[in-house]
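Let me begin by handing over the structure; questions about it come next.
Note that this complex is displayed minus one protein chain, with the remaining chains in position.
Note that the chains are named A, B and C in the order they appear, and that numbering of residues resets to 1 at the start of each chain.
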Amino acid sequence: MDNPDKAAQAATRAEREAFYARIGADNLAPLWEQLHNLVTPTPRSDCQPAHWSYQKVRPYLTEATGLITAEEAERRVLILENPGLRGKAAITTSLYAGLQAILPGEVARAHRHSQSALRLILEGDGAYTSVNGEKTIMRRGDFVTTPSWTWHDHGNDSDAPMIWLDGLDVQLVGMLDASFAQSSQADRQELLRPVGDSQMRYGNGLAPMDWQPPANKASPLFSYPYERTRASLHAMQSAGEADPCHGYKLRYIDPLTGGPPMPTMGAYAQLLPAGFDPLPYRCSSGTVFAVLEGRVLVELADRRFLAEPNDVFVIPSWAEHRLVPQEKSVLFSFSDRPVQEALGLWREQRGGASGSL
Amino acid sequence: MDNPDKAAQAATRAEREAFYARIGADNLAPLWEQLHNLVTPTPRSDCQPAHWSYQKVRPYLTEATGLITAEEAERRVLILENPGLRGKAAITTSLYAGLQAILPGEVARAHRHSQSALRLILEGDGAYTSVNGEKTIMRRGDFVTTPSWTWHDHGNDSDAPMIWLDGLDVQLVGMLDASFAQSSQADRQELLRPVGDSQMRYGNGLAPMDWQPPANKASPLFSYPYERTRASLHAMQSAGEADPCHGYKLRYIDPLTGGPPMPTMGAYAQLLPAGFDPLPYRCSSGTVFAVLEGRVLVELADRRFLAEPNDVFVIPSWAEHRLVPQEKSVLFSFSDRPVQEALGLWREQRGGASGSL
Amino acid sequence: MDNPDKAAQAATRAEREAFYARIGADNLAPLWEQLHNLVTPTPRSDCQPAHWSYQKVRPYLTEATGLITAEEAERRVLILENPGLRGKAAITTSLYAGLQAILPGEVARAHRHSQSALRLILEGDGAYTSVNGEKTIMRRGDFVTTPSWTWHDHGNDSDAPMIWLDGLDVQLVGMLDASFAQSSQADRQELLRPVGDSQMRYGNGLAPMDWQPPANKASPLFSYPYERTRASLHAMQSAGEADPCHGYKLRYIDPLTGGPPMPTMGAYAQLLPAGFDPLPYRCSSGTVFAVLEGRVLVELADRRFLAEPNDVFVIPSWAEHRLVPQEKSVLFSFSDRPVQEALGLWREQRGGASGSL
Partner (left out) sequence: MDNPDKAAQAATRAEREAFYARIGADNLAPLWEQLHNLVTPTPRSDCQPAHWSYQKVRPYLTEATGLITAEEAERRVLILENPGLRGKAAITTSLYAGLQAILPGEVARAHRHSQSALRLILEGDGAYTSVNGEKTIMRRGDFVTTPSWTWHDHGNDSDAPMIWLDGLDVQLVGMLDASFAQSSQADRQELLRPVGDSQMRYGNGLAPMDWQPPANKASPLFSYPYERTRASLHAMQSAGEADPCHGYKLRYIDPLTGGPPMPTMGAYAQLLPAGFDPLPYRCSSGTVFAVLEGRVLVELADRRFLAEPNDVFVIPSWAEHRLVPQEKSVLFSFSDRPVQEALGLWREQRGGASGSL
């Protein structure tokens, strides 16, 4: 190892390439050729902002019901694929989203998996999700969870199609190489508790004496009815000043920890009052939004689009943006923020490039 | 949406493909064609078991010092690329590993990044790593950390080359799209505290009155000297029975929380006594091992190899294996287990396929 | 220090007493004369079981309103003094309880103190408690908190007297020598938020984005309406089996932590179904009960009494007892259990002397 500098200076590109080829055969590669792609000054993935108009997607869902049965599909879902991440079933680098449809009389049979799932109900009234022996009736705007490794099935006992937005941590779990799954023989799991039982046990500022933290670290509440969420948003509006970036914004919580409803995904609801003129904002968690009420103009550095009821859109990590309501609007959103916070990675910048990091 | 079953039965493969093409143009894709690849019954990545013989890699490191200066390289490292994940700079699906060499008189200049890094010293005595204004002298077997967003630089004031194993959460941070980095103008950061200061403040069962949990959630200890670790392993051996799978195994901790030294990577040391005949084991965290003492026969389902001092090997997620010492041996290892535990995803199986999940 | 045993044998009682007198002058005392009183095999305080009949106490409250104005009293309260602890204003060794009355048009002016207080509303409808700028309207059965160091005042805008049970950690705070208090100049604090605001912000499975853990470690919910609690108890009854000792029992929680509503006092509600025949029970936290519905026969080792609506009774630490409903009954209770749990001291024994410790 003598005189390294001299030797190094003499090394030509060709010599280096020859070296790389030789070590490559032994599963080695030079870091110095890749360091700046692996460790970037700011997030730099292929994830792009994107917008799915419900008006456009809704007919495809109808068409899909004619192409495949719920039974055959197991889950009849159209994946919302990020245009920058095609082929990866990803809406952000870490998360999956899709629109699921279930027709009257159909069931999506029971399975469970290490991936956590959330639902935001967009259309219909009266279908159910059953989680670990408890049935939850779903209505528009409700936020429903099926935490990691919980048996869950869906069914539609109502007389109209039911459509909801699915969010899962598929890419995160895939990257961790920690996917486990099981299918049930039964279409519907056995019901062990009355409808609404978990809401009664955990949703009223109380907890049973024998509650213990579950292994999956998820909230014992499986459903967060929109009726309650909406009331909370309006109470905030009548009580105080809006956040300059977010308007009136709440996070869904696990009432036994104050943490997120599931450890891998945070979910949020926000009310943007009419005339609200937000400051620019960005954070390190790519975020999926759905419009529950109103219309919102989404402004990014080099594009803008108008999001209307049931539309879904995604803001990539660290992309500066403004959500400008065209009337009083309510947005639902979800992201991997709890993961980044747990790992000490999450960052935000408020107020634009002049804002403090 | 009438008569879906009838329509569905009539749908041919061609009709479906045509539909997929149409919706693909609108950034949609059918989940039912991919569900079973996204949500697998058990972990099923391309990650493979692999083994790097130090005897083989060491000459390449010497050669590399002749091909590129430390200054030009910023970090002169050979990446240990998993043969199943070539081109991704990954040793497991979530982690990066490399072997770094620094010659007498060289420095690797200061930078910081959101990626957390750990080092296991393999060769040399007396080079340093400086972290946030404090210099740590490195000796063989020492475990040294540079947590997320801490300024760090390395230098070799000794008269022999220094080589260590690097482990970083590059793939995890990349997947979360949360990479931030800065370079310093200075080769060496300003030293603010004496050598060994953090060991004195936090390594003796004490903490300063004004300690506060840091934003990066990392241990305030930057160095875990092998001398101490080795003493602990031998004390365990003289005190009690070995774990049937792991022998005598300890985890490195943050003494202010009892958690891992950094939130994204757990690190472990284990002593396998001579004649130890372990039960099979697997867990959902792909794990990187390095041999500090002795020789270990690594047995997997369809391959086996002998790991000798300073050799590195990797066991993928959920790959059943046995680590059979050929003499008294000490192993260092690291993995993403703290991440999976924080997210409620980690699993293990002890005792082989007949073991309980 | 030679031949201690010989010397010790020779020491007479009188010699010892003379020694004790001499060292006493220097603030020293022999432990060996007191050890077995200080460190007892099981709890052995002077606290006794006791029962306050509302029918008997209610006329005293009326009489008190004629003897002292709310203004003069600051708080017009009759202390429920444990008969074994007279003169100490204590209902258990660690807690205080009292019955407070406020007439139409009266106010109890604002003050704050390090002692935490809880209220269980026994009679009346429409008086208020204001806590930190937010007014809460109180109704029978509601559980209302005024956590440590929060400004609070009460007033009765209704047209009937309002009576509630107060519980405070007065003895605990006194023993810790940590009492701080301030009086406000104003009868009524300024209201900063609408009535019910905290219920809307924290009581619906949501939390504002900017919530931070408060220094007093208390729940942001100040009121737990009986309507909700009652619904939860009945849902539990319709869903599952009763606990053999407690029937259907819930604890009031801080929805941001899952912990108790205040760090020093736990509060509980339980439904004892008609015909329920409980197993004996004891725990190390002396507990204060109030009857909200029904009638309960309280059985202790050497006494029994019948508790009727609004009656209050206390069970000392480690006193075995059974709560036998004479009809469907609902009990409220509070104790220092969260303190003992936080300190690793709490114990229980279920099923009587034959039960495992």
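Everything that follows uses one rule, which is that a contact is a pair of C-beta atoms (placed from the backbone, for glycine too) under 8 Å apart; a residue touches a chain by one contact, two chains touch by 3 or more.
Predicted model, so just to flag it, every value in this text is computed and none were measured.
Remark: the absent chain touches shown chains B, C in the intact complex. For the options C:Val173, C:Leu206, C:Leu221 or C:Leu250, the residue in contact with the chain missing from this view is C:Val173.
When the missing chain is restored to the complex, the residue among C:Pro83, C:Pro194 or C:Gly351 that touches it is C:Pro83. Subunit C residues in contact with the hidden partner, per the touch definition given at the top, are 1, 4-5, 7-9, 11, 15-16, 19, 22-23, 26-32, 34-35, 38-45, 47, 50, 52, 56-57, 60, 62-69, 72-83, 86, 89, 92-94, 96, 98, 103, 106, 113-115, 148, 161, 170-182, 214-218, 263-264, 284-286, 316-318, 336, 339-340, 342-347. The missing chain lies against subunit B, touching residues 193-194, 196-197, 200-201, 203-211, 221, 224, 228-229, 231-232, 235-236, 238-240, 243, 246, 249-258, 268-269.
By definition in this document, only the chains that are shown with their structure count from here on.
Shared contact partners of subunit A and subunit C are absent.
Our note on geometry: subunit A versus subunit C, Cα centroid distance of 43 Å, whole angstroms.
Of all residues in subunit C, none touches 2 or more other chains.
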